[in-house]
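Only one structure is covered here, and it is reproduced in the block below.
With one protein chain held back, the other chains of the complex are shown just where they sit.
Chain naming follows the written order as A, B and C, and within any one chain the residues start at number 1.
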Amino acid sequence: MNFGSDNQAGVSAPILAAITEACASGVASSYGNDVWCQRAEQQLADWFGQPVRAFFLTTGTAANCLSLSALAQPWQAVICHAQAHLATDESSAPEFFTGGARLLPVPTASGKLLAEDLERTLAHLPSAPPHTLSAAAVSITQSAENGLVYSVDEVSALSTLAHQHGLHLHMDGARLANAIAALGCSPARITAQAGVDVLSLGASKSGALNAEAVVFFNLELARHFEHRVKRAGHMASKSRLLGAQFCAWLQNDHGVAMAAHANAIAQQLAQVLQGHPSIRLAWPVQASQVFAVMPAALLAQLNEAGVQCYDWYPSSLAPGFELHEGELPVRFVASWASTAADVQAVAALLQR
Amino acid sequence: MNFGSDNQAGVSAPILAAITEACASGVASSYGNDVWCQRAEQQLADWFGQPVRAFFLTTGTAANCLSLSALAQPWQAVICHAQAHLATDESSAPEFFTGGARLLPVPTASGKLLAEDLERTLAHLPSAPPHTLSAAAVSITQSAENGLVYSVDEVSALSTLAHQHGLHLHMDGARLANAIAALGCSPARITAQAGVDVLSLGASKSGALNAEAVVFFNLELARHFEHRVKRAGHMASKSRLLGAQFCAWLQNDHGVAMAAHANAIAQQLAQVLQGHPSIRLAWPVQASQVFAVMPAALLAQLNEAGVQCYDWYPSSLAPGFELHEGELPVRFVASWASTAADVQAVAALLQR
Amino acid sequence: MNFGSDNQAGVSAPILAAITEACASGVASSYGNDVWCQRAEQQLADWFGQPVRAFFLTTGTAANCLSLSALAQPWQAVICHAQAHLATDESSAPEFFTGGARLLPVPTASGKLLAEDLERTLAHLPSAPPHTLSAAAVSITQSAENGLVYSVDEVSALSTLAHQHGLHLHMDGARLANAIAALGCSPARITAQAGVDVLSLGASKSGALNAEAVVFFNLELARHFEHRVKRAGHMASKSRLLGAQFCAWLQNDHGVAMAAHANAIAQQLAQVLQGHPSIRLAWPVQASQVFAVMPAALLAQLNEAGVQCYDWYPSSLAPGFELHEGELPVRFVASWASTAADVQAVAALLQR
Partner (left out) sequence: MNFGSDNQAGVSAPILAAITEACASGVASSYGNDVWCQRAEQQLADWFGQPVRAFFLTTGTAANCLSLSALAQPWQAVICHAQAHLATDESSAPEFFTGGARLLPVPTASGKLLAEDLERTLAHLPSAPPHTLSAAAVSITQSAENGLVYSVDEVSALSTLAHQHGLHLHMDGARLANAIAALGCSPARITAQAGVDVLSLGASKSGALNAEAVVFFNLELARHFEHRVKRAGHMASKSRLLGAQFCAWLQNDHGVAMAAHANAIAQQLAQVLQGHPSIRLAWPVQASQVFAVMPAALLAQLNEAGVQCYDWYPSSLAPGFELHEGELPVRFVASWASTAADVQAVAALLQR
C-alpha cells in the first residue's frame, strides 16, 4: 500500500529492458551523442509534431532550473504558483541555476495559475527599473502539485497573455503524462500548440528509472543550453541510459499508459477516502494525486497498518480551506505500480 | 517643495566641512585604513556603548545585501516584511550577494514584522531539508518603509524569538536616525541592546553625501566580511570620504538632529494633508515619511505647482486599505533640508 | 578497437545485474535513503577502513565541483595541476559550484603536482588580503590525466604540506581504481591514510554505468553537503541506481579488477606503439592511458582502419617535450572492455 510518492516505485518492464539493452551494447558515443539520445530526440519531435531540441537529464530539479536559466536574466523574475514544486521543494536551486533570478510565487484560490492570476500579478508588479525586477517568464506545473489538471484553454490563455507581455512560458511536466492521460489530448495540444516555450518532461514518475528532458519548442532559446548543462555537471558521460529510457517511454505511448493507470487508481482511492466520515478531499482528483484531510489519529492508524502516505504542508490547501482541530492534510500518490488491491486494502482498513 | 526623497537632498554644512577637510588632507592610507575610518569606528562603538566592527560603504543596497551575505548560506532564507526595501527596491541584489539565498517576504496588517508575524511564519514554513529552505535570519527596517517606527519592546520581542530559533536579526537602518529621534532613546537601546546582530546604518538620508555602514554587534559574524566587501568592489581606495562623513554625522548627534528636524516637518505636513477633505493618510506618521492617498487629479495639480512627491506602489498600503476610484497612494519624504516654508507652500496650494 | 575513452564502454555484467535487480525491486525510499545507498556507504567505510560520509552522484564534474564547494570559500583558490580535468574539461563548473572561487593551475615538468610544486606555488602566491586570494585546498587526480600514478609517499608528502598550510586535500579519483591496481596497495593507503580529506570516487570508468561518489574522510567537511547536492539538482529520486552500482563495484573489488585489466591492456598497447619507428610515448604508462605522439598521417590511417583514439591537447605534453613537424599528441584509453585482440589488431595495422 505505497502511496508515498511515484518516485519511490521501481522501473516498468519495457523500460528496464531498454536500460539493459543499452547497458549491454558495448561501446557507444558519450555526452549525449549516442544513438539512443538521438533517437529519443527524434521520437520527441514526432510526439510533439514539430522540431524540438531535447536535453536529457537525471533529475526534475535540474530540468526545471536549467530551463529557467535559459529564460530569465539574473535580474529578472519568474512567476509561478505559490505551491509550485520549483518554489517549495527544490531548495534554492532556481536561484543557483539562474545566477540569482527571483521566483514570484502567487497563491490562488483555484489552485492553478490562470491567465487572470497572471494579469493581476503583472498589474501589481512595481515597475521602477532597475530598482525593481521585471518578469521574464511564467512557470506552471502540469499536472499540478495538488493533482489538478490545466485544460488546453487554460494553458493557451495563459501563454497568450504571457507572450503579449514578452514573457516566456515554462511547463514543469514532471507528471505531464498524467495530464495527457486525463485530458485525452495529444501531447502537442497541451504543450507546443498551447504556447509552451520550454518543457521539463519527466518520465521518472511514470515508469522510468531517472529520465527527465528539457524540451525546447522555441528553438532559439536552446542556444547556449549545452554550456549550462555541462557547467552544472549534468552532462552524463554514458548518456545512453537516458536516451534509452525515453525511447521506451515514448514507444506506443508507454509512459502515458502508465500514467493513465495511476490516474485510475487515484480515482478509486478518492472514492474510498471520500466514503469515510472523517475524511474530506482537499482538491478535486484529476490526475494521480489525492489530497485529503483527516484526523491525525486516523493517519497514524493507516501508517501503522502499512499505508505509506505523508502528512503534507498546510500551505498546500486552498486559501480559505479550514482545518478542523486535530486534522492534517495528507497526500496520496498513485503510481504505475499501484494496484487495485492496494486501494482495496486501504478500504478494508478504513472500514474497521 | 521637494518631498520626493531624502536621498535627493544635498549635504549638511558640518558634513560638507568634514568632506572638504579630508579631501584636502594630503596623503592618507587607503582601503579603510585611514584615520577617519578608524575614528568613525571608535565613535560608533561609543555611540552604541559596546565594541563593534564597522565597514563603511557607499550605498544602502550594498550595506543591506552584504549584511545578509554574512548571515545566510546560499540554501537558506531571510524573512522580511513584504514591503521591505530589500525585497522591493534592490533588484535581485539580495540573491547576488548571498550567492542565491531567498527572501521570504511576509505581508502584515500592522505594516511591521512583529514577533507574532515571525512566529506564524516559522510555524508554516515547510521543513523537509534539504528540499525546503530553512530560515537563517530576519531583517527589519527601522524606521520602516511606510514611516512606522518599531518600539524597543517590539524589536526585543522579535530578536528574542529569532534567537530562540537560531536566527540572526538584521536591521536596515537607512533611516535609523529618524527612529532614534522619534523614540527619544539611545542608539544602543534600539539596536544592540534590543538584540540586533548586524545593522545597516545609513547617514546619506540624514545629512551625509553617501555614507553607509555595516555595524556588527555580533563580532563573530564579521569574520570574513572584508573579503565580501572587496570582491563586491565596495572597498573604496580613498575611504577617508566615508570615515570623515561618519565622524561628522556622529559628532554631537548631528545626524539624529537632522533626522529629528525631518520628523518634525513630516508631522507638520501630515497635519496639512489630513486637513484636506480628499486626502487620507495611509499610515500613522511616526518618522519622516508621510503616506497619503488622494485623487490622481489632485496629485497632478500639486506636482504641476512644483510639489515633488511620488505616486507609490499600491502594494505598500495595508492589506484591507481600500483605494477609491481615482485615488492614488502618494509618498512624501521630509529631509534635513525640508523647511516649514515648504509645508506652508503645500498648505497654500491645498487651500486653493 | 575502441581506445577513445573508458566512458564509452558499456556496463560490466555484475553491475548490470545489480542495476536490474534494484530497478525490479519495487517500492524503495528515494533521495539517497534507500537500502542500496546505505549499504554502499557502509561498504565504502569498510573499503577505506574508517567511517566515511558518502554522497552518490551521476557525473564526475558534479563530484569534483561539489567537493571543492565544501572546501573553498568564494574568495579563495584551489591549487591544481595545469592539466587537471577540473581545470581543462569541466567548463566553468568549478566556479559555478563554489560561487566563484578560483583555480590556480600549476604546470609542472613531472606531470604531477608534487609537494615541491605546492611549496613553490605557495611561496610565490601574493599575499595581500583581501585584495589577493588565499589558497584553501589542493586537488590532485589519481591516476592523473596523463596516465601517471602518484605514489603513497607523494600523496602523503603533499597532504602533510597542505595541512601545514591549512589547506585541505581533494583527490579526483575518476580513475582511482586504476591507481589502486597499479600500486597494489589498499584503497585506504592511497587516500585516507595518505591524508586525503575528500575524494571524488568514480566507478563509471571501470565498469559502472554512471556512478560517482563524494567520499568524506574528514567528516566535519560534509556538514552542509546535502544542501549543496540538492540545490545543484544532483539529488536523484531513485537513488537506488547509484547505490546498487557501488555495491556491485565494491563487491570483491570488482571495480579494481576491471581497472587492473584495463591497465594490463594499456601496457600491451604501449609496447606495440613503442615498437613503431614513428611513434614516441609522451608519458610513462602507469595506469590505463597511453599518450603517444605520431605523424598526423599515421593517426589518420589508424582512425580510418577503425582504431578509435583522439588527437589530444598539445598542452598536455610535458613542458620541453618537442613536437616534430607533422606530429600530433594522441590519447589511447584502455577500459575494462578492451581486449588483447584489440591490441593485436592495432599491432597488425602498424606492421603494414
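To be clear about the criterion, a residue touches a chain if its C-beta (ideal position, glycine included) is under 8 Å from a C-beta of that chain, and two chains touch if they have at least 3 such contacts.
Values in this document were obtained by computation on a predicted structure and should not be read as measured data.
The residue from C:92, C:252, C:274 or C:344 that touches the chain not shown here is C:92.
Listed residues B:122, B:221 or B:235: the one in touch with the omitted chain is B:235. Between the chain not shown and the residues A:131, A:163, A:189 or A:280, the one that touches is A:131. Looking at subunit A, the residues touching the absent chain are 31, 73-75, 99-100, 129-131, 224, 226-231, 235.
Although one chain is hidden here, its contacts on subunit C can still be listed: residues 74-77, 88-92, 95-96, 100-103, 124, 126, 128, 130-133, 313-315.
Subunit B meets the missing chain through residues 2, 4-5, 7-11, 16, 19-20, 23-30, 57-63, 65-66, 90-93, 96-97, 204, 209-210, 227, 230-238, 241, 308, 337.
Definition applied: only the chains that are shown with their structure count from here on.
Chain-level centrality, scored on Cα centres against the all-protein Cα centre, points to A. Per-chain CA centroids place subunit B at a distance of 51 Å from subunit C. Separation between the centroids of subunit A and subunit C, computed from CA atoms only, is 35 Å.
Centre-to-centre spacing of subunit A and subunit B amounts to 41 Å, using the average Cα coordinate of each chain. The set of subunit B residues touching two or more other chains comprises 74-75, 100, 130-131.
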